[in-house]
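For this view, one protein chain was removed and the others were kept in their places.
First chain written, first letter: the chains are A, B, C and D, and each begins at residue 1.
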Amino acid sequence: MNFWDYVLQQLLNAVSLGSLYALVAVGLSIIFGIMRLTNFAHGDVMMVGAFGAVLSIAAGVPFIPAIVIGVAVASVLGILIERIAYRPIRKAPDVARLLTSLAVTYILENVGIVIFSSSPRNFPIPTWLDGSWQLTGGITLTNITLLTIAVSAGSLVLLGWFTTRTTAGLGMRAAAEDADAAQLVGLNVNKLIVIAFLLASAYAGLAGVLWAAQAGAVDPQMGFTPLLKAFVAAIIGGFGSIAGALVGGYMLGALEILIVAFLPSSVSPYRDAIVFALLIAFLLFRPGGLLQPNREIKL
Amino acid sequence: MLKSHAIGVALIALAISAAWLLPAIASDYVSRICLLMALNGIFVLSLALTNGFTGVFSLGHVGFIAVGAYASGILSLSVQQKSALLPNLPFLIAQMHLGFFPATIVAGLIAAALAVIVGFPLMRLSGNFVSVATMGFLIIVNVVLINASDFTRGARTFTGVPVDANLMWAVGWLAITFYILWRLVHSPFGRAMKSVRDDQLAASAVGISVLRTRLTAFVVGAFFAGVGGSIFAHYLGSFSPKTFYFAMTMNIVAMLVLGGMGSLSGALIGVVCISLITEVLRSVERGFTLGAFEVPAVFGASQIILGLIFIVVMIFRPKGIMGDREFTLGSKARQ
Amino acid sequence: ADAIKIGFPANITGIEASFDGPMLNGAKLAVSEINAAGGVLGRPIDLVTYDTKSDTATISTVTSQMIESDKVKAFIGFADPDSVLAAAPQIEAAKIPLITPGATSPKLPLQVGTQVFLACFGDNVQAAVGAEFALEKLNAKKGYLITDMGMEYTTLLAEYFTKAYENGGGKLLGTDTYKTGDKNFTAQVTKIKALGEKPDFIFISAGGDDIGLILKQLRQAGVDIPVVGGDGYDTPLLLEMGGPAANNTYFTTHSFIGEGASPKVAAFMEAYKKAYGRAPENTFAALGYDAMKLMADAIKRAGSDDPAKIHEAIKTTAGLEGVTGTITYKDGNPVPEKSVTVIGVKNGKLYLASEEAPSFVPAP
Amino acid sequence: MVDASSDEILLRTRGLTKSFRGLIALRDHQIDLRKGEIVGVIGPNGSGKSTLFNCITGFSKPTAGEVFFRHDRISGLRPSAVVAKGLARTFQGSRLFVSLTVRENVRAAAHLRHQTNIFEAVLLTRRYFATQEAANGQAEELLSLVGLSHHADRLACELPYGDQRRLEIARALATAPDILLLDEPAAGLDSAETKQLADLIRRIRDSRGVTVVVVEHDMDLIMNLCERIQVLAAGEVICVGTPQEVRAHPRVREAYLGHE
Partner (left out) sequence: MNSNAGTRLEISNLTVSFGAVRALKGVTLSVGHGEVVALLGSNGAGKTTTLRTVSGLTRPSSGAVTFEGTSILGLTPEKIVKLGISQSPEGRRLFGGLSVADNLRLGASTRSDAHQVAADLDNMFTLFPIIKQRMSQLAGTLSGGEQQQVALARALMASPRLLLLDEPSLGVAPLLVRHIFEALRELKRRGMTMLLVEQNTALALDLADRAYVLRNGQVVLTDEASDLRVGDRVAQAYLGASQ
């Protein structure tokens, strides 16, 4: 493997990891965008989606329908969470809502442990997805990477269309800015929030399945790491902006891979510390996130 | 003028003597629970200053607790223990040996000094950003603890810290923390913090420096977090980086929010509620027999129930049990 | 007759859950077998369990609660040294013995008093066996080391392995790290591929949740050299997740539980499956089972449930056959001498590659 | 009564310009404020009035130009430093400390001139009590000046809107300013309240010698209150003069007042 092949392979690795982060971050951003809520339970919706798929596979459902079931289960769960836990406190202070989402996390994880125990279980992947391509120069490209990249690229197009071209999408952005005013123009904010949760949770389900497919296993506590990464990615991009979440996801993935790839192995254990130090520095210079220009406050 | 002082001193003395008496009449188990409540009280109170009063929602507080615990741990190992457990310590530190009290003070000061350094950039941020950035600080602390094995033994357990902390120490420090924070909150500084929380721009328009106010709160909070960390280290005698991570963060934050963020007495009420509920649920979830019924063990049920209780409280009291108000006997709630 | 109470504090939830859960299951299985056979000293055993939630402070209160309220006579518990150390002060003060099924750190007894015993071998022993296996059986003189920096177990194992491997004349061409929870190892893998001088094998100090995935990403990138590791690999996930990628992998562990295992092991596997509807999740299930049997044996020999007498009896355990090997505490050393099994993976199946005691053991 | 205005120049802006990515909100602004005068700044929506206040008080960094207070250059200072120099402002919308009481709102500002530190607060030194008393005394005095003494212990957010606007003025005054900048203080007030406000502003100037700058769309208020008026349009100064001069100015009529 020569130097340029090495660089190319690492970049490919970065894109692959970034796509996964981006996909999780998009869902988080949708909900933040409309409700100003940092939904910690997003990771657990992922987990439930992945479990839905795994259990379906174990029951003999083929892979693709199993994914659909996983996504459906996640969507239903998302809507239930909104209905039961978030709707009653929609007007409460941000922190109260944030902490409520943490409580939901806590509940879902432990229900998961009670039902499934906390030992990870295998996530079986069909062979067509498990394969990989050997390119020239020793470069490897796995099918699952290709799928992840395709899904997150597709989501950008889809969501871009949805939020700028459809009334529901526009309405979601409007409701995010001013829920009262949105009602005054005749938008059903409850319905929009449900749509947002449906969309975000479906994404969470999809991301959960892809994450589990890449990680090879599911367990009740699997949602935490992706949530953390997505949180960071969403902030880098500018919280609430969907394009921002994608960009943030790719940046985070690239940082993580490149630090391990190009820094000496005495430094690479400090990877997470470096990532966060850079993140903090970044926030200081662009407090609104990557895609948000430094807008001065209008008094 | 001296009345406030006298009340403060009396309060501290009363708390300490109660803590001194308790182990004589209660079991080790009960006094341990009390000690942990006092310790959590210190953690939550010190977090209340930033999260409750200045409106900077920090998720990195546990980082300071960790720094306090490790600093105090390293300082209070004997010279021989250090050469066995931490052979690569720099000479100066290797030769240093402090008792519990001085080590606790130094631990607090180190945490505070660190807060000055990290707070300087962090306290400029607001909203979600400051939460993420402080969480980043926690992650950085964790990574450094895991990798700076010459000082911390890395991911391995740090042991050998003399088990000096008893209920008296914990309650004594809690009383001191409460008294000092109470004074601060009811001083011009307290008003400045609330002004910054309510409206940063208006605060700066009347000459209150947002950065300085937040930084002061952050540093004072970090000092007591460091103190609490030291007591924790001297209570357990052993700990590792994973002790001071998200689980602890969530626990402390939940206590604070449940009790009421803008209230010191609320913070303590949150601690007592969650501690007692957890303790009771922990014994219930292992199953029990009720007459002819046998309730099987459902481990994890305590977390589920606690989560539900939390949601219910948030629905009915979104600002926590006490909200912004202080618990005072009879007299008017607001100063 | 009233029951003999044995305390089993377990991290059933939280980050230690995937170790302590199966361990508790194993111990419960042993208890039900013992009680079905009439108990010990004619009295049934009552396993007193609380969830300690992977929180050291909770462990300290639970330990007190068990000593004072539940009046337990002995303790079994934990898969990590942190938790053992959190319970140790009270156990030492109350002079109640504790057997830890899974905290394999050989340093542990040095850090506590006299009450703690290991039911497993120390990591220094298995690391030495792994190193010697690589050098002699695989004839691998050039190695590469990847360590999970997030766990005490993996960092210690890597440390002991390095000592033993270099002592035996091996040379490490490079080292790399990751952290528990990582799911993407492609950067590390690509670095191995790009090495100028090719290693003969890779020692990966990893836990059971990660190794399958690491192997998969290694093999997918075309790195086919042997991989060696410790007992953390010993979970069904290795084959399930790794699939064909698990081939050419070797690990040291307590006993061989695959096809053609000893009858004792096979019986345990069978019983576990019957009780819990699935194969043992990992080797901690067997260790929990053995620790309970070890405890019962000691109580029987002590002829009393007095903690001091139980302690004496544990100390003099010799030649006790368990699922995970034969346990002897030689000269009162609380780390048992147990033989180490090396298991290999070939054609998607486990096989017994070797069973040995090392010639050089790094100091704890 | 203090002599209405003297010739001492307190504040000068020179070439003050602010642009927001292409849009020039304020261009080459210039004004000289004499001690003790009441000056109005008017202009169509979006003509740069609030932007002018923001640039003077440090909330916005001017793209070009300078602001001098007495002999010091204050452009570039942070808002809290500008207040310390002696310039206080109110905001276009109401910006009170909603969780503080009326009195506490004023006291929070009063401590700019009665500083104490956290160590004194914990140790309860003699000096600490002295500053407390001084700040409190000042707060009471200001509350009675704006007529809010009877509401002192209510939460600021519970006050009726008109009272909130007066509280905001009291709070700004608590920083003991030489210049008070008021951004649309009468917006949302009814005519009676607007009259009371005019009286209050005049009283503040008379009793304390404070220079007042008022931005307002209520022409009755502006014309009655101000001795001088500056008119902005599209970021530029189009005219300065007495109310009569401004009212008669053709460009003002065209751009702002309209032809009656």
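In this text, a contact is a pair of C-beta atoms (placed from the backbone, for glycine too) under 8 Å apart; a residue touches a chain by one contact, two chains touch by 3 or more.
Since we're looking at a predicted model, the values are computed, not measured.
Enquirer: Which chains here would be touched by the one that got left out?
Expert: It touches the following shown chains in the full complex: A, D.
Enquirer: Of the residues D:66, D:193 or D:206, I need the one that contacts the missing chain.
Expert: D:193
Enquirer: Please identify which residue in D:152, D:240 or D:257 touches the non-displayed chain.
Expert: Answering carefully, the residue with contact to the hidden chain is D:257.
Enquirer: Looking at the full complex, which residue from D:14, D:85 or D:217 touches the chain that isn't shown here?
Expert: D:217
Enquirer: Which is it among A:57, A:144 or A:187 that touches the chain not included here?
Expert: Selected residue, touching the omitted chain: A:187.
Enquirer: Which parts of chain A face the unshown chain closely enough to count as touching?
Expert: 167, 170-171, 173-174, 177-178, 180-189, 298
Enquirer: With the missing chain put back, which residues of chain D would touch it? List them for me.
Expert: 20, 23, 42-47, 92, 160-162, 184, 187-193, 217, 219, 255-258
Going forward, only the chains that are shown with their structure count from here on.
Enquirer: If you check the contacts of chain A and chain D, which chains show up for both?
Expert: Where chain A and chain D share a partner, that partner set is B.
Enquirer: With chain centres set to the mean of the C-alpha atoms, which chain is at the far end from chain A?
Expert: Farthest by centroid: D.
Enquirer: Return the chain label for which the distance between chain Cα mean and whole-protein Cα mean is smallest.
Expert: B
Enquirer: Taking each chain's centre as the mean of its CA atoms, how far is chain B from chain C in angstrom?
Expert: Each chain reduced to its C-alpha mean, chain B and chain C end up 35 Å apart.
Enquirer: Take the average of all CA coordinates in chain B, do the same for chain D, and state the distance between these two points in whole angstrom.
Expert: 43
Enquirer: Using CA atom averages as chain centres, what separation in Å is found between chain A and chain B?
Expert: 31
Enquirer: Among the residues of chain B, which ones contact at least 2 other chains?
Expert: Residue numbers touching two or more other chains: 146-147, 201, 299-300, 303.
Enquirer: Chain A: which residues touch two or more other chains?
Expert: Counting only residues that touch two or more other chains, chain A contributes 110, 113, 224, 269, 271-272, 297, 299.
Enquirer: Under the touch definition given earlier, write down the residues of chain B that touch chain D in their complex.
Expert: 1-2, 4-5, 180, 183-184, 187-189, 191-192, 194-195, 197-199, 201-210, 216, 220, 262, 324, 334
Enquirer: Show which residues of chain C lie in contact with chain B when the two form their complex.
Expert: By the definition above, chain C touches chain B via 12-15, 49-51, 53-58, 60-62, 64-65, 67-69, 81-82, 85-86, 88-90, 105, 111, 149-152, 154-156, 179.
Enquirer: Spell out the residues on chain D that touch chain B in their complex, using ranges where they run on.
Expert: Listed in rising order, the residues of chain D that touch chain B are 57, 59, 78-80, 83-84, 88-89, 91, 95-101, 104, 107-109, 111-112, 114, 116, 118, 121-122, 124, 126, 128-129, 131-132, 135, 153, 171-172, 174-175.
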